[in-house]
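Below is one structure; the comments refer to it alone.
Only one protein chain is missing; all other protein chains are in place.
Here is chain A:
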Amino acid sequence: MSNTRVTVPGRKRLMRVPDAWKNPLAISGTVIVVLWLLVTVFAPWLAPFDPLAQESARLLAPNGTNWFGTDALGRDVFSRVIAGTRTSIPVAMILVVISLLFGTVLGAVAGFLGTAVDEVIMRVTDVVLAFPSIILAMVIAAALGPSLMNAVIALLLVSWPQYTRISRSLVISLRSSEFVIAGRLMGSGVFTSLRRDIAPNVASPMLVLAAADFGSAILLLSGLSFLGLGAVPPAPEWGSMVSDGTSNFSAWWIAAFPGLAIFTIVVGVNFMGDAMRDALDPRSNGRLS
């Protein structure tokens, strides 16, 4: 799997260790993520109560009926956490897929064409990356007005440049490689060359990047919602549920459980991402191919 990266010569014993210990990380990450995906799919059947209904007493501590307690409006926190999967997870997926596609294509075009196109695209990425991403997203989301859709637009606008940067540098290193030049000499046009020769070599490192980015997409989205710039109140969204908890500190369960949900899924994604990065090692891929 990754015998290409033996670091300490003359110590054979070490060579078998990495594969053995990388797997637990990959396995536990995958288990966590798959469990959450199952919860997302079966959310309506898993939630014991209507996540929007104010049917229990207010601020009940966790008990046999309301496993995670109830919030300030008497809604069941457990049901809201379960229902929250249907916001955070699909939205984060859409976000990552769109910014991955857009950013990668733009970076590939910039890297392949070079010259003025490259210059313009890269200067735009410079400016976007001149802000910490949650700050720029906050500014844009506030200007557009608070809604889940606008939060997604804001996050899309800030998240493509990292893909552009990396795909551009991958393409630049590939562009001058012999098999690409050979293809061009044999008459491939720009887009044929990009699609047939370059895309397959850019794909795997970009996918690793996207996998790791899925976690930060969830964090950013819930962060915006925490600031009141994402999902609009009655909707069960983890970030805004944590924010609900700020006004009732004694009722720790209001914030603790949705936050725990964010934390566990992001941990799962990052475990997977880390294991994948090891397996593919995009850095050496990018330089050597």
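Here is the rule we use: a residue touches a chain if its C-beta (ideal position, glycine included) is under 8 Å from a C-beta of that chain, and two chains touch if they have at least 3 such contacts; residues count from 1.
Here, contacts and distances are computed from a predicted model.
Visitor: One chain is missing here; what is its name in UniProt, given the choices "Peptide/nickel transport system substrate-binding protein", "Cytochrome c-type biogenesis protein CcmF", "Sarcosine oxidase subunit alpha" or "ABC transporter permease"?
Guide: "ABC transporter permease"
Visitor: Which of these, A:A61, A:I94 or A:I135, touches the one chain of the complex that we don't see?
Guide: Of the listed residues, the one touching the omitted chain is A:I135.
Visitor: Can you tell me which of A:W36, A:F49 or A:F271 touches the chain that was removed from the display?
Guide: Reading the full complex, the residue touching the unseen chain is A:F271.
Visitor: Just name the one of A:V33, A:A255 or A:M276 that touches the chain not displayed here.
Guide: A:A255
Visitor: In the full complex, which bits of chain A touch the chain not displayed? Write them out.
Guide: Looking at chain A, the ones touching the missing chain are residues 7-8, 14, 17-18, 21, 25, 123, 126-128, 130-136, 138-140, 142-146, 215, 219, 222-223, 226-229, 239, 242-243, 245-246, 249-250, 252, 255-256, 258-260, 262-263, 266-267, 269-271, 274.
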